[in-house]
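Note that one protein chain is taken out, while the other chains of the complex remain in position.
Presenting chain A:
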Amino acid sequence: MQPFALIRTKRLERARAIVRDKPEARALRAGGIDLLDRMKEGLDEPELLVELRDAMAPQVELGAGQPLLPAENPERFPSAPRFAQIGALTPLAQLAAAELPGAEALTEAASQAATPGIRNTATVGGNLLQRPRCWYFRQRELVCLKKGGDTCLALMGDNRYHAILGAGPSFIVHPSSLATPLLALDAVVSVFAGTPSDPPEGGATTEPNSLRLLSELFVSPADDPTREHALEPGDVLTSVWVPVLDGMRSAYQAVREKQSHDWPLAEAAVRMRIAADGSMRDLRIALGHVAPIPWNASAAAALLEGKAPNADLFAQAADAALADAAPLDGNAYKVPMTKGLLREVLHRASGLALPE
């Protein structure tokens, strides 16, 4: 690990400006979990870290506010009677302990990620913006597609933990365990982007100037294999907004090789409402750790929309969700696994009892 300096500022715009001035050598630090890992592994060697924790506060609030919709095309954002607002600096442990009726998929995912120690420090923003765990990417000496090389080393190598969906050209799986439920919950994010303004000391707080659908936060490797998210240096994710529909229910589950401190092999999250006639409505299904981006299984959701919960139907939806799967030579197991997982999560989210 190279020596580095750390500066603290209470002014977010100042923090952003510092990083924008010299992005190749500076970085923002929130919980610092993945950042410090990368620095210890020699993947990143910033000279200067700018502490975000003095400029932003942890926060989980239900129904206190609504995201500020842009003037242009506001209808592309979800509407809901209430939103849960989650500050980007909120530690996972605080999110895990929050009461968010209907959004249990999110609190369940937050309570299962990493270890108690990491959850006390790791933040919601950092979880969404962390870099992949791919064992080729993480080895300093190896030059893979993500690091500017010609090819994804997982293609010819050991790809047991890699993607089965998304068709490359990088076969990482997105590492965020919160992204999966947040995508199912149709979350939106607030971002401070662009040139920082220079508010006077103690002056009015600037509002985040960019609202995005969660899916817009992530970059497919087909567009740019060297990055996973669309934020530019100095951009700061400030809040995640979860629309809370009346009668909403959700569930999340992951499969792991071990239960203490392990990355999922596959994740599934489902959101729905059960209408008065017993049918499932407003269904959204997301899969995690199966593609380079959090995966929206919209075809599976469409298949179930408006129908009553039914075990055979869930199995069909699971088949539909994985219909495009194209496993590599070492990860075909993820196809039946993810199907089985999604069936279980559909049962749990809809309340239809699981078979023994």
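Annotations
Assume contacts are C-beta pairs under 8 Å (C-beta built on N, C-alpha and C of every residue); 3 or more make two chains touch, one makes a residue touch a chain; residues count from 1.
Keep this in mind: contacts and distances are computed from a predicted model.
Per UniProt, the protein behind the absent chain is "Xanthine dehydrogenase molybdenum-binding subunit"; the candidates were "Ribose transport system permease protein", "3-oxoacyl-ACP synthase", "Xanthine dehydrogenase molybdenum-binding subunit" or "Cytochrome-c peroxidase". Only one residue from A:48, A:142, A:167 or A:308 touches the chain missing from this view: A:142. Among A:53, A:160 or A:281, only A:160 touches the chain that is left out of the view.
Annotation: of A:164, A:270, A:320 or A:341, A:341 touches the absent chain (contact as defined above).
The set of chain A residues touching the chain not shown comprises 1-3, 133, 135-136, 138-139, 141-142, 153, 156-158, 160-161, 255-263, 265-266, 333, 336-337, 339-341, 343-344, 354-356.
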